[in-house]
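Heads up, one of the protein chains got dropped from this complex, but the rest are sitting where they should.
Here is subunit A:
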Amino acid sequence: MTTVHLLAPVEQLRRALGDERRRALDDMVAVLAAGATTLARVFPAAARRTGRGDLFVDGPRLEDAVRVELVATAAARLDPGTLLAELEDLYRHGDADEKRAVLLALGGIDDPLVDGSALLLDALRTNDVRLVAAAMGPHARRLSAHDWRHGVLKCLFVGVPVAGVADLAARADDELAAMVRRYTDEREAAGREVPPDAFLVRDLTTPTTRPEG
């Protein structure tokens, strides 16, 4: 079985739900744990059964935390290959909220046998900032250096705060800095504002004074 790290502790999530919605969540978890239903069945309806919105300030969204817990519950019964296939199915047939929850669940999976990088690349093709942000979480360490750098650049383009990019300081390299520098140069040449995040990323690997020329 594959461990899936939760977005919020089980008790904290339940405290945020009223009695009725907590029962709905416990019910979904129980039938999943017993193998009496499938993720595909409970995943789409999870938000309307338990609610949506911020779980706490600067925290995850409630519906994301619920869906990741459902993935974690199902994962306990699945081998890594089957879990990955289930996640790919949920993502392929999911609406934007479901897709985001799959990406966040991947972020909680360390198992090297579960490689969802194809889903991350799909999310990075979109212009939906919530998908782009979720794709650049911890699971993005599976992306090649090339794809990961382009993911960071995409964050700058669409306005996803890079504070949420996993391993940013550790993984930033000269090539990323050069890409970001070309981006900031282009913005400045056009007389457009450069987002502060762009300087932040550029300066992770370069001296704070820009070289001449």
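In this section, a contact is a pair of C-beta atoms (placed from the backbone, for glycine too) under 8 Å apart; a residue touches a chain by one contact, two chains touch by 3 or more; residues count from 1.
Everything below uses one rule, namely that contacts and distances are computed from a predicted model.
Participant: Leaving aside the chains you can see, what is the UniProt protein name of the one that's missing? Options: "Cobalt ECF transporter T component CbiQ", "RNA polymerase sigma-70 factor, ECF subfamily", "TatD family hydrolase" or "Putative spermidine/putrescine transport system ATP-binding protein".
Facilitator: "TatD family hydrolase"
Participant: For the chain that's not shown, point to the residue among A:Leu32, A:Val114 or A:Ala133 touching it.
Facilitator: Hidden-chain contact among the options goes to A:Ala133.
Participant: From the listed residues A:Leu39, A:Leu62 or A:Val102, report the one that touches the chain absent from this view.
Facilitator: A:Leu62
Participant: For subunit A, enumerate the residues touching the unshown chain of the complex.
Facilitator: Residues of subunit A in contact with the hidden chain: 16-18, 21, 44-45, 47-48, 50-58, 61-62, 93, 95-99, 126-130, 133, 156-161, 163-164, 195.
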